[in-house]
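Here the structure comes first, spelled out in structure tokens, and everything after it is commentary.
Omission of a single protein chain aside, the complex is shown with its protein chains in their original locations.
Let's turn to chain A:
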Amino acid sequence: MKTAKTLLALAGALACSVASAWAADTLTIATVNNGDMVRMQKLTDDFTKANPDVTLNWVTLEENALREKVTTDIATKAGQFDVLTIGTYEVPIWAKKGWLVSLDKLGADYDVDDLLTPIRAGLSYEDKLYAAPFYGESSMVMYRKDLFAKAGLTMPESPTWDFVADAARKIADKATGTYGICLRGKAGWGENMAFITAMSNSFGARWFDEKWHPQFDQPEWKNTLSFYVKLLKDAGPPGASSNGFNENLTLFNSGKCGMWIDATVAASFVSDPKQSKVSDQVGFALAPNNGLGKNANWLWAWSLAIPKSSKHIEAAEKFIAWATGKHYIDLVASKEGWANVPPGTRKSLYANPEYQKAAPFAKLTLDSIMSADPTHPTVKPVPYVGVQFVAIPEFQGIGTTVGQQFSAALAGSTTVDAALASAQNSTTRTMTKAGYIK
């Protein structure tokens, strides 16, 4: 009898645990292996304590591998992931396709109005939010105060391209290995084309007109590319055509660049004495403009979204509300310090005096993000969303092909005119094949 009772109790316990396992939601989260995301994984105890019925399963990948895996999963409706880490490039494309769940149930205390307006716009489609920003960035000018003082120059808060070019030529001292300006030159839609596209916006250029005809045969593009090539030839480092973000970061941190225009996220690296030789001499300014009302800054946000194929939408919403909410920022600040909180997403962070004290570049980061408008990125009207990219599936391919041409123009192996003609030709072909141009 005793044995039977024990067996019954055991069976009951087993049934209960099976039932609770059945009731528990397992969220599979695909994420990128960037420092901020890895930190989030370490802090998830805070979430699972508050939501004991949800277990988390992480799939952490390098950026390109993540993009490939997540695209395949969502396009084929495989339903492998419940939460996706995607950028401002994918959100409008996938939302338009109806592949993402709109995020209007993130809870009363989520405060969606606290999100920075341009970031919110970049992650929305038809005024509905489809992804919540984890961290965001724009681009800005980082410069050496000592070299500027030596050359008798003062950097304005919002410099023009002419000022930047003159300053770069004055500062450049190739004999001592000091280059006036370091800019991206390595081919790639996320490398040189991110920079050149943002720059072209400030020159009044655009990728496509309202009928999707490529615009590389227009004078605005010629002005942009000629200016860029000449500037780097006169005052840039040798071999600029193979320099991307990392190469320029190394050059700047070793004291070889007078100016560097790149992602705001780099501000914390160049002002960190452990990484940078010139940390005490770095100043910041807005990305340059040409007096046309657009600055040459971009906009990017790594964000969390829920695919329609997820079977745990409610739990996924809870998780996203936790990871991108105000509470998470406070949690990171309490455990790792204010300098390490994910930047560029919320107005309240930039109003926080403690954060302003810990991050001297906070105000300019905010101003840079606020001056980017993904829905109206250019002077003339365009049919696309995105500041330094065009949010259409074909852009990754055409962006890199055009990037190769522009990189060749910078290297001197082709002329600016030939590079533009080739860009016009290849882009027209792809757009015709894809059916945009009839």
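In this text, a contact is a pair of C-beta atoms (placed from the backbone, for glycine too) under 8 Å apart; a residue touches a chain by one contact, two chains touch by 3 or more; residues count from 1.
Rule of thumb we're sticking to: contacts and distances are computed from a predicted model.
Here one chain is missing from view; checked against "Ferredoxin family protein", "Aspartyl/glutamyl-tRNA(Asn/Gln) amidotransferase subunit C", "succinate dehydrogenase" or "Sorbitol/mannitol transport system permease protein", UniProt names that protein "Sorbitol/mannitol transport system permease protein". When you scan A:Pro52, A:Gly152 or A:Pro238 for touch with the missing chain, the hit is A:Pro238.
The residue from A:Arg120, A:Arg206 or A:Lys256 that touches the chain not shown here is A:Lys256. Taking the complete complex into account, residues 71-72, 75-76, 93, 97, 177, 186-189, 191, 237-242, 244, 251, 254, 256, 393-398, 400-401, 403-404, 407-408, 410-414, 422, 425-426, 429-430, 433-435 of chain A touch the chain not shown.
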